[in-house]
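With one protein chain held back, the other chains of the complex are shown just where they sit.
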């Protein structure tokens, strides 16, 4: 019987949506004002869901302080007050929030091993959020 | 590997809960003050979840502007500042939020084809929300 | 030296904006869809601000349980799940949120005497709020 | 075809994280400041998700007034403005929010029979939430 | 006796804090990561407070549809999904949120005459907000 931990982080960043393989007018048609050359930005919220047994000794799924240190040092710190088009995490992908949620999912899945990542949710605005999770997750949301 | 887009819309409407097949006292026992003949109302929030591949060219699951246009023209616009007992969408069903979420789900599933609707959530108050999704959804929440 | 207590209450109600002294087309021009004959509704939030000395014995400005009882019995209870056009509090005034905040202000000012009402704020939606307070309030917001 | 009802409750409580089977320094290493002997506290939010058919006569999944009465009398009332280390619900378990979500899940599953409990979510802070649900739930979140 | 209308608008934008009259290291010391050459961004919320008599015929302080049209056409539309360093509204000032609130205040005060602007509040993040209002406002907040 597993429990699920949800943890939220915040960062502020800018981005510009532009695909160099498309023409200027195709980019404008596809991305609208998000294609303007000077970019725009958001206050992003990242929510992780991790599954684990409740440890009999501690009563906890995982050590939150350890998770926070990992996230702040490796992901949130570098992205906060940055431009996402410059982020190595995205490695040249167009910095849509879809791509952001996928890349955060893959990075945490590979590098944080103290609990089992199930889902990454990234809120771009109060109206908009994207989620990513593996198709074979034992637990789905 | 699919990503999931969540998009929120708001509208304000009134409703009265009353089943004409039940007696006045049965209606009062069933619905309490929600059965008062003059109705009451809410600020509703509708959240859709749609699944899709992240398009390689655009980095997006689906064109949000297109989804917004569909929702505003066909559902949110007609319901905003209306009385739900008058809505054709509900077609004579008692306008509970359960019925609202089911009918929005069925309408979007049938009429919006650019991404795969997974779930409709309707928040009636800050304490209350109802969700609807097909039993055979490939991804469940 | 005074402290200020802010207390929030919630209720859900419907209303229709219509001035019988105006023609049908004037009403439509003035109120738009809010004039539709079947009404619409909101989840309202009422926030009171009351001033008072911090009592030396209790450390409190006023007994919150007493304020809550007053508000629930005399205002929030009767308005919750009602139609505002029927409310005696508004006494035939057009049930705009401006009128609601003014009438709640006047009712509480006159009838609750355990602390000094400074302001009433009524939130109609997440985008909209109205406030009312006397012009000669010793403390202004 | 089932619909899902989500309902939220709030309570304020204190707790201290301390495992009597561990030494003082082990407890301090494990729980940090949450191990301080005087405790600390939170405004908790409990969200239940229940599944059910939409009743043909009433349009509802379950009678919310009945659910609210059950929750307030048996769980939220006793926990509000209490210390969780004293709660019989937790029966001597360390009052982490993981344990709280598991015990609320088990209690509601066993004792509320008017709809089918799917999930319990407990929010400890705006950054933190825990969820619990049975591994063989017919519907997963 | 006046009532006060509060109205909220949202836009997403990027900015870079950099004073060309200061050296690179002075800019870095003053603005930290907000000085990075690629900028970052936010979801901004603008809240206006306007005072007015409650009109005897309409029950309203001012026509919200008219205020919304003014704000969307002249301020929110041009700023949404833009870079604030490019905005003519700021006219070369460093685009801090302090400067933004002051310039929005001055623009609305001068150009919207249907109600009396009292205050502009700009929220940059959930932790941060700036306000501006004239020192001789008849009503203060």
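By letter and in written order, the chains are A, B, C, D and E; residue numbering begins at 1 in each of them.
What we mean here is this: contacts are C-beta pairs under 8 Å (C-beta built on N, C-alpha and C of every residue); 3 or more make two chains touch, one makes a residue touch a chain.
Quantities reported herein were computed from a predicted structural model and do not represent experimental measurements.
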item: Chains in view that touch the one left out, judged over the entire complex; value: C, D, E
item: Touching residue (missing chain; options D:10, D:56, D:69 or D:113); value: D:10
item: Hidden partner interface residues of chain C, rising order; value: 1-9, 54, 57-61, 64-65, 139-141
item: Hidden partner interface residues of chain E, rising order; value: 17, 19, 21-22, 30-32, 93-96, 98-99, 101-102, 121, 126-132, 134-135, 140-141
item: On chain D, residues whose C-beta touches the chain left out of the figure; value: 10, 12-15, 32-34, 36, 38-43, 80-83, 85-86, 125-126
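What we mean here is this: only the chains that are shown with their structure count from here on.
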item: Contact-graph distance - origin chain D, target chain E; value: 2
item: Between A-E and A-D, the pair joined by more C-beta contacts; value: A-E
item: Centre distance in Å when chain B and chain E are each reduced to the mean of their C-alpha atoms; value: 34
item: Length of the line joining the C-alpha centres of chain C and chain E, rounded to whole Å; value: 27
item: Chain C, residues touching no fewer than two other chains; value: 32, 126
item: Chain pairs that touch, as defined at the top of this document; value: A-B, A-D, A-E, B-C, B-D, C-E
